[in-house]
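Of the protein chains in this complex, all but one are displayed in their positions.
This part shows chain A:
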Amino acid sequence: MAEHFRGELPRLLRILAAPAGFLPLGPALTLAVRRFARRKPAVFDRLGDYGKCSFLIEPSDLDISFLMVPDGTRAEVKCLRRRAGQTADVTVRGPLLVLLGLLDGTFDGDALFFNRAIAVSGRTDALVALRNAIEDAELTPADFVGATGGLGKLVDRSVIGGLGLARRFTGSPIPGEPS
């Protein structure tokens, strides 16, 4: 039986999100990570050799998953059909909104894992390294789309506000509260 987590997207939104599987998300995310690596190389230095590890990110409420090798300017992100049977050094599984919250620091990864809001498997050392690098990166939504200045601030404000609303709507764990 499939594992279910608190804070998953409602069924209607999942259906609406289904065509995302046909978009060139992989190349777009690859470009975004590489662009970020050029702007903030220290984040990837922090990962050291763990940058060559593969991380499979599986939103439990979507039918796609992401395979990422965060190797700085040689980083690679692939968008996969969930049932592709892909293996990786580390697998992280949880609701999309919670996974996004891990990236921008809304949630503490340790707390989410220990409270079972997400599930992880594979190499714990690689996961710890990635978690610490993300913690220091102070990522914002604008970093993902490469927006800077006033436009960057606008992107951050709208995306963070939108995600906050969506989390409340889906019943995601509240940051800072035991879930």
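The rule is short, and it goes like this: a contact is a pair of C-beta atoms (placed from the backbone, for glycine too) under 8 Å apart; a residue touches a chain by one contact, two chains touch by 3 or more; residues count from 1.
Note that in this section contacts and distances are computed from a predicted model.
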Among "ABC transporter domain-containing protein", "Tryptophan synthase beta chain", "ABC-2 type transport system ATP-binding protein" or "Ubiquinone biosynthesis protein UbiU", UniProt-listed name of the chain not shown: "Ubiquinone biosynthesis protein UbiU"
Interface residues of chain A (partner: the chain not displayed): 42, 45-48, 50, 105, 108-110, 113-116, 119-121, 123-133, 135-138, 175-176, 178
